[in-house]
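This report concerns only the one structure given below.
Removed from the display is one protein chain of the complex; every other protein chain stays in position.
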Amino acid sequence: MSDLPPARNGLASGWGPGRIASLAVLLAAILAPVVLGSGYQLDLLSLVLINAMFLFALDLAYGQAGLAAVGHGAFLGIGTYVVGILAVKAGWPFWAAMPIAILVCAAAGLLMGLITLRLAGHYFVIASLALAIAVGLVVSAWQDLTGGALGLGLVPRPAGVGPVSFEAPSAFYWLLLAATLLVMLVCWSLRRSNVGTRLRSIRENPRLASALGVNIVLTRLLVLVISAALAGFAGAFQSTYLGFITPSVLASNVGFYALMALIIGGQRSFVGAVIGAAFFVLVPVLLQFSSALSPVFFGLALVVVILLAPDGVWGRLRALGRWVATRTRAARGGSSARLEPGQERSLP
Amino acid sequence: MTEALTLRDVDRRFGGLKAVDSVSMTVSEGEIFGIIGPNGAGKTTLFNLISGNVSTMSGAIELYGRRIERMPVHRRARLGLGRTFQTSQLFAGVTVHENLEIAEVSSRRGVGGWLGSPTARRTVEAERVDLEAWDLADKGERLAGELTLFEQQRLALAMTLAAGARVLLLDEPSGGLVESEVHQLMELIRGIRDRGVTVLVIDHKMRLMMQLCDRIMVMALGAVITTGDPTEIAADARVRELYFGRAPVRGVERNERTGGPDPADAHTWRAGPTS
Partner (left out) sequence: MELLAQQMANGIVLGSIYGLLAICLVLIFGVLDIPQFALGAMAMLGGYVVFLLGPIVGYWVSLLAAMVAIGALGAVVQRLVFAPLRKAADVTVFVAAFGLVLIFQGLALVIFGPDPRQVPPSISGSLVIGGVHIAYHRLVIVGVVLAVFLALQWVLRSTRAGRVIRAVGQSTTGAQVVGIPTGRVAFAVMILGSALAGLAGGLLAPISQAMPLAGDSLTINAFIVIILAGMGSIGGALVAAYIVGLVESLGATYLSQDFSQLYSILLMLIVLLVKPSGLFGKKVSRV
């Protein structure tokens, strides 16, 4: 063996299906306003971006750190309300309120982690859910500050930077796209860092990881705080996107739906998270004729994916791509086709 | 000589069972220290107490003079305590290369140790030297779970050292290995000791223990029977009784499954250690 390839965490190396799909998605995303104009469809795409940001953040906690953060929707909601309250009640501009939202969410993540991370498996899930419910109740009941069930508005769009204004739907969309890429970059760097390596060791074999010196609780706490902060960042954009905020952004099922979207799309992958976000936004739109049917559809899709494709839609697509690639290579180069390590042998 | 690891009156009960009963011992730096005894003697529990996987009920454990018995597993590991497990434990789903990378990263400290890159300090060259030293040079990109048992055992040893172990606990390292591999393993463990690492080893293969260890501690029912160099242990009447009962050495039928020495090792006992 002449040289060792670099570690394969993070984005797929080389021109695998992951890289090609990512670039195609990115190109389509940049050109979307040109193609779609600035109507309802662009509005939906903007919502997809906000959800994608949140799913990237959630994937750090769920996919990377293995935390069943069903209460993670609380951080998105807290970020949304912090920017909403600061903008509406105190007249703060978005760019000043957004960092506060990040800080508040990081602090909330730290608090949640300190309370829940000592607990094993299922207990963490319940405690995280209960905390999220508690946040929702407080926000609904604290009417002076949050407007209670009546809601809070109007949150203005972010002020322009220099000559660039974000009032136009397409400009706001591009701002969201830039923010999404920024979140992606943070997540990607974290996965490539020593923290990412530690997380991998915890996922693979926690007993061995701690025997080698990995502090499992501290590693998870750090990731939970970063993930909460990023969720707050996404929440800030959700605030200005919605304009008018109601306690429904803090409903306890937000976190559940997000987790479902992530699992359906495919965890530990940016493309999977985007697929999940799109699924989450578009299914209710497609099933408009009956609002009751969309949860049934979500539930069925989730159970089917969990049973048949534990690595999500994107995981299956990737396996299909690899399978096709091996087949073509085998056809071209005879028996020299060799499976890369970690590659699946065949499609089930 | 520096004391690498010291235990004083360490106790552990499980319900009514005294798994480890007031054990005291001292292991010097650079020593290969063996622990033998029938099944249920408390050997693995003793390792678990030292590594922190099981907590002590009373008594003190010192690593290079530092009290560690209240520390969590990962802190003891960071202070230089490494261990392997009876069923060889690896990150089976990732490659050999990544296993070593994880082991090396896990001991890094400070902001860079968290947010820096795993490849920042680990050069391709160092990696190759490392793999060659453990005879895993062409296995770097194989999944750890696909390796043979002996290869897995070697990788596990390499990982403990990459994680910075100064005192190493080896639990049944020869388990499942064939005779020629046991011999190579012995050489590897000696090599580790020659790097200045202190080694504690539990193994059922009596011949291996007699040839490898500088000193041997004998345990039964959680308590220490005696400690001494292999010649003394082989000659000790209590130990012979423990292993062979009152019957003379002839007619030994117990094997490692039932707790006695492998019958194939019986000649070692008669002849005494060869080293």
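For the reader, a short list of remarks on this structure follows.
To keep things simple, chains are lettered A and B as they appear, and every chain counts its residues starting from 1.
Just so we're on the same page, contacts are C-beta pairs under 8 Å (C-beta built on N, C-alpha and C of every residue); 3 or more make two chains touch, one makes a residue touch a chain.
Note that this is a predicted model, so its numbers are computed, not measured.
Among the displayed chains, contact with the absent chain in the complete complex occurs for A. Note on the undisplayed chain: of the listed residues A:Arg19, A:Lys89, A:Arg118 or A:Arg327, the one touching it is A:Arg118. Among the residues A:Leu27, A:Val138 or A:Leu286, only A:Val138 touches the chain that is left out of the figure.
Considering the whole complex, the residue from A:Gly66, A:Gly243 or A:Gly321 that touches the absent chain is A:Gly66. Residue A:Leu293 is the one among A:Ala96, A:Ala168 or A:Leu293 that touches the chain missing from this view. Take chain A: the residues that touch the chain left off the picture are 62, 66, 68, 70, 115-123, 125-127, 129-131, 133-134, 137-138, 140-141, 206, 216-217, 220, 252, 256, 259-260, 263, 290, 292-300, 302-303, 306-307, 310.
Definition applied: only the chains that are shown with their structure count from here on.
Of all residues in chain B, those touching chain A in their complex are 51, 53, 72-75, 77-78, 82-83, 85, 89-95, 97-98, 101-103, 105-108, 112-119, 124, 127-128, 137-138, 140-143, 159-160, 163-164.
Per the touch definition, chain A reaches chain B in the complex via residues 1, 3-7, 190, 192-198, 200-201, 204-205, 207-216, 222, 340-342.
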